[in-house]
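Yeah, one chain of the complex is gone here, protein chain that is, but the others are all in their spots.
Coming up: chain A.
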Amino acid sequence: MSDEHDDDAQDRRADDPQAQEPQAGGGQQEQDPQDGGAHAEDAPEEPREPAAAQPSGRQRLLAGLWPPRASRAQLTVAVLLFVLGLGLAIQVNTTSDNGGALRGARQEDLVRILTEVDNRTQRLEDEKRGLETQRSELQSSSDQAAEALKQTRQKEQQLGILAGTVTAEGPGITLTITDPHGGVAADSLLDTLQELRAAGAEAIQINDVRVVADTYFTDGADGVLIDGRPVSQPYVFKVIGNPQDLEPALNIPGGVVQTLEKEQATADVVRSQKIVVDALRPLKQPDYARSSSR
C-alpha cells in the first residue's frame, strides 16, 4: 500500500461515521436475525468486491485506533468494553482467589462435593477409630505383658531366695559354733537350724552350703555331713532375718546356745546389718510335678 493510498483511506474514514453508518446499520440489522449472532456470517466475501474502492479491514482498524476520536460509537463501545473488562477482571480475581474453584461452582456441584467430603470424612473417621482401638489394645496388652513380666521377675527373685538359686543379702546374724571335742552332732545342728527358722530366718548358709527346704544333716565318720557334703569346723551360720528376733531365740535359757555349751562347744552370735548369703544351689527342674496354676 502506498502512503497516498493510506492517507486517502484515512481521509475517507474520517468522513465515514456520518456517511456510512446509516447504510451499514441498515444492512447489519437485516442480517442479524438470520445468523442469530452479532454480525454477518457471509461478510468476508462482501468487502472483497469493493475492496478497490473501500479501505481494507486493516486500514479501517488503524483508522479506528489512531488518531483517537471521541465519536459516539467509540464512546459506547468504550463503555461496553469497560463493563467487559470489569467483569473479566472480577471473574479472574474470583477464580484465582483461594477456594475460587468452590466460589464459582454451582449449587449441585457444591452439594456433590460436600457429600464426597462428608463421605471421606466418615471413612477416615472410621479408620481412625479402628486404629485407635487397635492402638489401645496393643498398648494395654503390652502393658499387661510388662506388668506380668515384672511380677514374674519378683516372684523369681523370691522363689530363688527360697530355693537357694540366687544370692541374698540383708540384716541378720552370724553364729559361729566351735566344737573342739566333737560333741556337736547332726541333731544339734538340726536343732539350731530349726530354732533359726522358727525365729524367722529367711536365708541361711552353713559354711559354704546353702540351707534350703530339703537340706539334711547326717553324721559321718569324721564330722557332720550337710546334704552329703562334709563340713569342717567351725560351723559358721550366716542367717538373714530380723537380728532382734534371731539372737534372743538362740540365747534363751535352755536354748541352742546353752545346749551347745553343755556339749563343750562354744556358740558365738554376732549381729550384723549386712549379711551376704552367697552360696548357691543349682536349679533343679522337677521331673513330674507341673504347675497347676495355669
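Here is the rule we use: a contact is a pair of C-beta atoms (placed from the backbone, for glycine too) under 8 Å apart; a residue touches a chain by one contact, two chains touch by 3 or more; residues count from 1.
The rule is short, and it goes like this: contacts and distances are computed from a predicted model.
Chemist: Using the UniProt record as the reference, specify the protein name of the hidden chain from among "Ferredoxin oxidoreductase", "5-oxoprolinase subunit B", "Phosphate transport system permease protein PstA" or "Integral inner membrane protein (Small basic protein)".
Modeler: "Integral inner membrane protein (Small basic protein)"
Chemist: Determine which one of A:L61, A:L114 or A:L283 touches the chain that has been left out.
Modeler: A:L61
Chemist: Extract the touching residues of chain A with respect to the undisplayed chain.
Modeler: Where chain A meets the chain not shown: residues 20-21, 24-25, 27-29, 32, 37-41, 43-44, 46-47, 54-58, 60-61, 64-70, 72-91, 93-94, 103-104, 106-109.
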